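Below: one structure in structure tokens.
Missing here is one protein chain; the remaining ones are kept as they sit in the complex.
As written, the chain order gives the labels A, B and C, with residue 1 at the start of each chain.
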Amino acid sequence: MCPGTVQAAASPVFGAGLWNFATYVDRYAVDRYGEARSTIEQIELAARVGDISYVDLNYPFTHGVSLGDVKAALERTGIAAIGVTPEIYLREHQLGAFTNPDPARRASAMAIMQGAADVVRELGARYVKIWPGQDGFDYPFQVDYAELNRLAVDGMRDLAQANPDLRFVIEYKPREPRTHMLWSSAARTVLGIQQMGVDNVGVLLDFGHALFGGESPAEAAQLLIDHGLLWGMDVNDNFRGWDDDMVVGSVHITEVFEFFHTLRKNGWEGVWQLDQFPFREDVVDNARTSIRFLKAIHRALERLDEEALAQAQARHDSLAAQRAVQDALLGCMA
Amino acid sequence: MCPGTVQAAASPVFGAGLWNFATYVDRYAVDRYGEARSTIEQIELAARVGDISYVDLNYPFTHGVSLGDVKAALERTGIAAIGVTPEIYLREHQLGAFTNPDPARRASAMAIMQGAADVVRELGARYVKIWPGQDGFDYPFQVDYAELNRLAVDGMRDLAQANPDLRFVIEYKPREPRTHMLWSSAARTVLGIQQMGVDNVGVLLDFGHALFGGESPAEAAQLLIDHGLLWGMDVNDNFRGWDDDMVVGSVHITEVFEFFHTLRKNGWEGVWQLDQFPFREDVVDNARTSIRFLKAIHRALERLDEEALAQAQARHDSLAAQRAVQDALLGCMA
Amino acid sequence: MCPGTVQAAASPVFGAGLWNFATYVDRYAVDRYGEARSTIEQIELAARVGDISYVDLNYPFTHGVSLGDVKAALERTGIAAIGVTPEIYLREHQLGAFTNPDPARRASAMAIMQGAADVVRELGARYVKIWPGQDGFDYPFQVDYAELNRLAVDGMRDLAQANPDLRFVIEYKPREPRTHMLWSSAARTVLGIQQMGVDNVGVLLDFGHALFGGESPAEAAQLLIDHGLLWGMDVNDNFRGWDDDMVVGSVHITEVFEFFHTLRKNGWEGVWQLDQFPFREDVVDNARTSIRFLKAIHRALERLDEEALAQAQARHDSLAAQRAVQDALLGCMA
Partner (left out) sequence: MCPGTVQAAASPVFGAGLWNFATYVDRYAVDRYGEARSTIEQIELAARVGDISYVDLNYPFTHGVSLGDVKAALERTGIAAIGVTPEIYLREHQLGAFTNPDPARRASAMAIMQGAADVVRELGARYVKIWPGQDGFDYPFQVDYAELNRLAVDGMRDLAQANPDLRFVIEYKPREPRTHMLWSSAARTVLGIQQMGVDNVGVLLDFGHALFGGESPAEAAQLLIDHGLLWGMDVNDNFRGWDDDMVVGSVHITEVFEFFHTLRKNGWEGVWQLDQFPFREDVVDNARTSIRFLKAIHRALERLDEEALAQAQARHDSLAAQRAVQDALLGCMA
């Protein structure tokens, strides 16, 4: 038992991008880090974790898997769909989905996203998650920035207006696979959503993307909450220089804690999702290790002396704040 | 003569932060890299450069220098004031100017800024430049982010509304001297200005701050222009990991070129200012070397095959764009 | 003609890793950025560039291509092999080639490298290039560092001693695909080679890896030359935060120039190789654009006022050095 915890609060609800249970390639290991897995196999692996209530599914599904198959697998495992992520970052859209210089490719990207929207309806999921991974640029002078932004905003507005019954979330990221991505930060994405002038587009904050982009993840979360746009989030970890998608808590324990503290303070209620790429790890063990850590964070939130922390913050006293935090986090502190 | 240039366009107008002509300390060389210089001596060094038409002056002036002294020195040297930068980042405001937890210190910062506003009027300068260097935080959990933002926005709004006849520009920067600064990026600053709801606050873009923050400086300039908020800029260079304030063009020739190309394309007309810290260099030589490079950039803009570049950008062809750029920049390319 | 160049020096000899002419995957675009190409097709594309005299070949060759086929293609195109790079970074060796915890996998990696050594003999190439991309670690506490180093040094010594008639070069890199790679810097690699105690292992310096690792590429080259270990090099460019493998000169013109200046000053004679990943670019155009830039750099070396530079360096005068460099590089400077 965790010393000092009188009663446990309700456990958070956990979810994961279904790709947490896939196998991966990179530009070197082109023969894949393990055997390919179907959408159904990935759902079954997610179910084996034991704490996953929701998944975010890539669309289209893997070869030969139908929507009916997916529905059945979800029903069988008791897992629900939180969102659907259209794959608009493959070969065809290597120069962009929304901002591709070729109108035909912009149209084909839109068709994939529309397909994902239909799946969201069918599965009763909460949102279509848009991660326009190829929208951006690689080289100085490669693009006209005003035009790039115009296409990105117009395309997203069109998609949102064509599906007024659904919600869309944009997942921002500073770079990779492009050296510069268009939706690169929380603030930049809010500005774009304002330009769209629609009310069914929000933001999904990826903890690692915020770290990687030089943001404080907690501060970025607060900014999005203040604009009413934090509609989803996922966590992982990295060494700040790249989106390593490592097990949450393996590097930045304190900042993960601060992130969830900010959510709690604002009464944010949503699914605690994982977005990790266990290239060389057992995927079930990887998710379990992550959730084990997140449960410890959740318990530590219960232990945190909020009054002491608030007093420290009122005078910007970093040392008193650190001590309050360490008392909650580290069992050997006393 | 530059091959291929038939006639020279009008030279840009150059300016510099007056601190380009000061001497500096850092946390190690506490005995200063050279003898301290008065505001008047700094103006005289600026005049020796030969191409400086404008300076941005720190306020208060150095000990014993009056506004009358400054006016006389400017008149004598033929240099005009473009802006005035209040020093709200000294010991007293080490926990913030706008966001200091102590209301008395917020008030004293406001008094300094009001003093700077009065000097702007007296000198007929274009703006008060606000660089709230100590507004931010250093540690996770140190501050309440919502409150920090509220104080920053409210304070800036108050200042702007108290001086409706003047313009204010905020210079954003990701970090230093705090590990995280509040106005950290172009997009973040635009969002803050929107919250202020005033029309006399804009942005000064520092090329090096944009690089350091992971932005493309040209893209950030375009974003600010699209929001009607690029009211000033200055240049320098660095190695991307820190605000080194080196001589412009010493590292990022192509990106400086792209930055000025973006300004030109948008018809942005303003002063090409320097913001450099020549810790170990002769300050006049430093400014001259910078301006010599900027004149070359200006001539290269004349040579650039805009048609070829536009065609390359229309198809996101990075290679054709590079060749057009190198043909303009590098004399030995042909 | 380049103004001020009275006579052209002999052009450098150019080479390229054969993978410059392949197509690529990354962890998102798993359907590959273009159709797969055989080793033979890659050689033919290299030949189309027009200035490529040498290639560094991945081994094993693509499916169905024999050594005889490769020999014939090289003969047909007039291209020679400078080196052979064994693929010891695929699925099987995802936990390391030299440092894999499984002795059987260390043995299978050794067999691939021995195969590459045999191809070097057959093709009369200059070296086996060892890039142990999977040798390192991802997480804190994942490995025992002393043991990791021991395996890396012992394995490389064994390989070198088993092939005393050949030369081996290690290409170091700070990270990717592991978050931390074992041979991470020039100095670290020299230390390892000393521990091996053999005389047929040297270093291949990749310009972008040095930049990415926070080294000055020119300083790293000098260090390796001073230790008699700079046996190969290749160039490209990036934004310092990742190994982007972009077209050389697209970002860091001055530092590329300094790198080649350092080689020339030391009388280093070797092939100017490319190591680039044109994910979205035409591969022939990509190599041609690179070589076009490198030829300009070569001409600029001829124009550089070495006397002025040496005098500036003798007093650490960064400004005078910059002016000498810009006069040589930028045609519009005068």
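Everything that follows uses one rule, which is that a contact is a pair of C-beta atoms (placed from the backbone, for glycine too) under 8 Å apart; a residue touches a chain by one contact, two chains touch by 3 or more.
Just so we're clear, the structure is a prediction, and the values are computed from it rather than from any experiment.
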Full-complex contact with the absent chain, from B:A29, B:A72, B:A162 or B:A314: B:A29
Selected residue (touches chain absent from view) among C:Y54, C:F137, C:F207 or C:W272: C:F137
Where the missing chain touches subunit B, by residue: 24-34, 89-91, 94-95, 133-134, 138-140, 175-177, 179, 239, 241-242, 244, 246-247, 250-251, 277, 279-280
In subunit C, positions touching the absent partner: 95-96, 101, 137-146, 149, 174-175, 180, 184-185, 187-188, 190-191, 213-216, 218-219, 222-223, 226-227, 254-255, 258, 261-262, 309-310, 312-318, 321-322, 324-325
Subunit A residues that touch the omitted chain in the full complex: 1-3, 5, 214, 239-241, 247, 249-255, 280-282, 285-286, 289, 292-293, 296, 299-300, 303, 318-319, 322-323, 326, 329-334
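One rule holds for everything that comes next: only the chains that are shown with their structure count from here on.
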Rounded Å distance between subunit B and subunit C, as computed from the means of their C-alpha atoms: 39
Residues of subunit A engaged with two or more neighbouring chains: 95, 138-140, 175
